[in-house]
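Supplied in structure tokens, the structure appears directly below.
Of the protein chains in this complex, all but one are displayed in their positions.
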């Protein structure tokens, strides 16, 4: 199976989406000059070129793309070639309106934007396969070609009749019988029992709450239907170029795809990551996405898209202050990226994203953004050979599962204030602030390599996952679980007792009497080794064999256990504030023999070890000084350091141990 | 006409919705054990069993229900049998899509939830009649059967073409001619005059404000269309079992049904009531619903649904602290309930309401919830014979009319901050805190039995209602009216002068110059015997023969009358804060010879007299002590008391006078 290394040739890819069809050809040459000046060595072409290549059904216009790929090659710039199937040309929606998706309310989602295809549409799939085939045939042997990029940010939901038929086929494949489906969906409730497969429809607009298991299966189906589209195109290009890796770009922590499942079908895992420049914890957010993507990739990965400056999809879109782009780019490399790319090379003058920044902004070559891009290019070029292909090792894993997110994040749930990704982020933040290197894993993965496994919140756990967790602890692992974990089985069916019996035994819990969600902003006092405040959630529990580590000390649950421990299995029934959660995890990690990358760190200083390099990244609002034992050379400045390292705001150092 | 007494046999029903089709039959026997242990004597079956009974059109599967009703009977548990027509099986929507309702925007409201039927659909009605007929035939003579429960929480709105035809038929029956309709609707405005009955449609999505009289009639029609569905099924079961009472369960203060009108068609009035456990005035809310339901029933009534713990339809769903379920259950009995039931017996593991609590929760027999249920069952069993069938008498009536709510709560109204039920609740709260026993009544009811009649706000009053109020005061009654009352006639037509002339004369008002609504949170100072703050509303009035009791003392109306009085007719042109409104009503009530149930009560202590029992209910956040003159036995503890009674948090005492 080809890998990212095959594409990069042990460098770090630096570049971005390049959409030259928006510009006259004279601009292409200017682009090449600026790319070379900035050290760009890879561009992604063709992401939105369908209408340009196929202006009429069946037509092919490849001349411009021939000239472009040749131009790139002639200037030493590699090409990642995309299939253009994320945005069909207007003629498709116009001639084949059945390819257009429909919303929950049945209304058509028209062309005029992008992603206006129903993934179940055979017409769409045929056209997509045909153009993929022709692209692969024409460019498969082109010397500039490094990798394939399929579609873009798969994210369509559709509720049309074709989707209904496809959903039924998917369900027939999953369930041995209609009775099995009725049982799994609990259709006895509210008289929803299906008497015929043909009666089943997507969870469309309804009077009131819809069936939770149907909704869960529909999310699984939608992820799978999109995955089928991906696999179909991947198989076409792989057949032509078996030695070139294939990817499709995930959106960071996007709800619509079971990314664990998708990653298994990719040669290279790539992600689009857009932390908010205004978020004081934007660095932590980026680290989380990077840890997640590296774990899905099981090795080096590709930052397919980031923004050099502001985006245009937030309500208020803030630029990146000087140095932030570089800091976050180096952070991606520190956490395992072998490719640092942007959407996009040159900022569009027209179209829906004309306010989305780019490597070359409207301000052009003299703009601050491009000036910083040049420095990043130089930096990456300097460290590329030292990091490309190297790994990042972690003793801690955070468990995450899209199925649990989907099952928990439904209408009619216990609390609208339970925001699944926010809870995961709170736990990742605690580990990040504790300076602990962290992977992500799926609850059914082999966890034996980790000393500490953390479950922020997994409402749904399959039997296999439960057994996996129990076995992990029995095998000597340390497990810390957050609230409302193991409440439902794989069908979104509440387990008797409100928590799986094996887990209750693992944690030493006799009875889960009630879940007590908290209002937005509400806190509950807790008393343990240190007093702390819980947020979001609390639970009325009765311990059996557990030790009570902390109790609730205010509210209706005063006196009842808040944090329980049975041996190396911990259960935290609320979400502690940032500092207490960090301290708790640091303590448990220490007990489990897990140490931070760097012992003493000033606040905001992130230290990451990749291969034999130590990255120091300053996320603090001002300069910091950090002491690094031993003698190192900073690969960015070339200078030696043997103790205190001073980093300006947004400063970065990449240290390699050297004899003094 | 059969009554609730016929069903209960002078006990208090205790039980709930029982949906055993969600469970294997072995669980049924476990259920029976737990029911008997908890004193459950009544279950409601079949509410959502349509697809189970009729898995294919015309099929009938009654075996399971035969076994179940026999099982209940064999264990001494009575059955309330529901027609399952609130949730048609998927085959109906699939085979007969015209039975599905459509929203204001014309989009289909699909099956997959519940209540997915257009009440005007003849196909739906035919299927509903057939299954009702067969249920009545099969179980009409079953010895376990105590009562019929038709459908569930009628609440559908539909705007489809079938509805349009039905609406037209309803209008033809109401109006003698199209001219009469055009006149009543004021279609001269905005060129809306109808030239043909066929042109009339429901108030669907439009550019701007829709016709207020059309909107009002459409709400009346929708209530009536649903009532037709109810009556059709009721007539079928009544024909088979003329001695068994029939009910359908209202949602508490639900906007969609004119519950006064519906109650006339019911043998038993039943209600679903879900006060928020987090609401410090949840007890008052419950009391209001209970007073309303008792008044509709004109005697004992049925609490068809309450929650033993959290519900799942609030944003954040809070459990009930220990004792609260018992407190609110006893409160219902105090205020006239002869049946205390729950949704539902056993908490569902699957389906849209798996987080909605039940008598037996996920925690099972050892869960706190079931333990408390057992106590409630024992308590009710102990007091049942003393209360069942007894009445609650009140000297005060609050007037409420759905027509006025519908007419006032429309787009293009004076103030979005005027929340009709919130205003009614504010007035009920004042009377509740003043300790005054209160009924509800319709403005056209005979009010002669009351010493004090209170109108929180009735924007619309028919001529009959106006005459009724005037006659009531002339006959010696005391009337206190809130703001914006009598502004519109029965067609939602503003009366000349902005308030009915007879009412202006009654209150001594010369001119209503302007209505001055207040912003959210805004108050206006008022000066009278005591200064107070008005909220929500104020009015620019000119008195004629009225005495000015209080004047506005801030804002644009400073110096103008705020509260007016002409003899025993009071007009309060703003909404005073809770304490001043309570004090005003207490004073007026005292003048009218109305006394509280118990003279001195600590805050939060509710005292209710039912028959010869005195219920003491502690809604305060901690224990309270209250002095009750005379010698009583507390039926819950069996102990005598002759003065101070101490009630813990959520505590209840049920006192019966005895010789010492």
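The chains carry the letters A and B, assigned in the order they are written, with residues numbered from 1 in each.
Going forward, contacts are C-beta pairs under 8 Å (C-beta built on N, C-alpha and C of every residue); 3 or more make two chains touch, one makes a residue touch a chain.
What you see is a predicted model; the values in this text were computed from it and never measured.
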Residue in contact with the excluded chain [from A:10, A:29, A:298 or A:354]: A:354
Touching the absent chain when the full complex is considered, from A:1, A:108 or A:558: A:108
Full-complex contact with the absent chain, from A:2, A:321 or A:596: A:321
Among B:129, B:232, B:390 or B:414, residue touching the chain not depicted: B:414
Residues of chain B (touch criterion as defined above) contacting the omitted chain: 105-107, 185-196, 198-201, 203-214, 411-417, 491-498, 510-520, 540, 556
Interface with the undisplayed chain - residues on chain A: 19, 21-22, 48-52, 55-56, 84, 87-91, 94, 101, 103, 105, 107-116, 156, 278, 309-310, 312-313, 315-319, 321, 347-355, 357, 361-364, 366-369
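Operating definition for what follows: only the chains that are shown with their structure count from here on.
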Approximate Å spacing (C-alpha centroids) for the pair chain A, chain B: 49
